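Pasting in a structure now, in structure tokens, and then I'll have a few things to ask.
Apart from one protein chain that is not included, each protein chain of the complex appears where it belongs.
Up next is chain A:
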Amino acid sequence: MREFDYQRANDVPGAVALLNADPNARFLGGGTNLVDLMKTGVERPDRLVDVRELPLDQVESTEDGGLRIGATVSNSDLAAHPDVRRRYPALTQALLAGASGQLRNMATVGGNLLQRTRCGYFTDVASPCNKRVPGSGCPAREGAHHNHAILGASEHCVAVHPSDMGVALAAFDAVVSYETADGLGELPLEEFYLPVADTPHRETALPSGALITGVTLPAAPVAARSRYRKVRERASYAFAIGSVAAALDVQDGVVRDVRVALGAVASRPWRARAAEAVLSGAPAGEASFAAAADAELAAAEPLPDNAYKVKLIRNLMVSVLTELTEEAAR
């Protein structure tokens, strides 16, 4: 393990300045992913700028009835926040479905969005990986891709984004705020993650040297009836092999508003716009839900060993939307 500098930032401009002073510096949040990657040699920063003590640890209501979430709010605190539990229950469920209690206590909102894929080739420095070493190749397509992408991947990378939290945020139109030396900026979550294309090493649209300062959730009455379902290969403490965040508003048997996002299917939390388009105004019922799932999954390009995900996601979407419909009827 190489030696590296460690500095703790006191304010946001100071943090940005510290990072920009060193071309090979990284922000350190909870460290639950970055420190592991440093141990295995995937990340080799010269300097860590610890941002966990920055005054970005608040969850506040916005004037329009949304929420503004500070970047250093821990996953545990966010999950437990009363406004999140009441107004965006799928977000609480997603957070609590992730990692372990200890990790959630350390992990931050900003860090969660920027965590790296757990693809076994990415985390093994002895292996080629286009995401880690651009142009070195992707062994996953012919190798172990059991938990890889079925949507939006490319021949250069089929890795999935591991976040649960991000899936709920994607469903609720989250907007990411950041600060650079030049000022403030915002990116809707759907534009925050870049398409894989032939640049899988470029994961986000964040400008160079930017620090995520928070995430804003717009008001979304539909989100009050929302769910997150995660399937993994054991009961706890594993990344998803498929997940669905959904919110549903049904009136008189007709879908008035709906949000659906998918996890463990793509290089980013996947907003299921095609499914939402089918559902909007459609009768709430299994036939519509299945049609919506099929519409979303029509673009799926599974590999031999992850084809099961198409069926899994279809079943999960139908199941979660059906549960939400039944919940509304009660």
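By our rule, a residue touches a chain if its C-beta (ideal position, glycine included) is under 8 Å from a C-beta of that chain, and two chains touch if they have at least 3 such contacts; residues count from 1.
Rule of thumb we're sticking to: contacts and distances are computed from a predicted model.
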Protein that the absent chain corresponds to, by UniProt name, given "Amino acid ABC transporter membrane protein 2, PAAT family", "Oxidoreductase", "tRNA uridine 5-carboxymethylaminomethyl modification enzyme MnmG" or "Putative ABC transport system permease protein": "Oxidoreductase"
Residue touching the undisplayed chain, where the options are A:238, A:277 or A:303: A:238
Residue among A:123, A:154, A:180 or A:199 touching the omitted chain: A:123
Where the unshown chain meets chain A, residue by residue: 1-3, 36, 40-41, 118, 120-121, 123-127, 139, 142-144, 146, 229, 231, 233-238, 241-242, 305, 308, 311-312, 315-316, 319
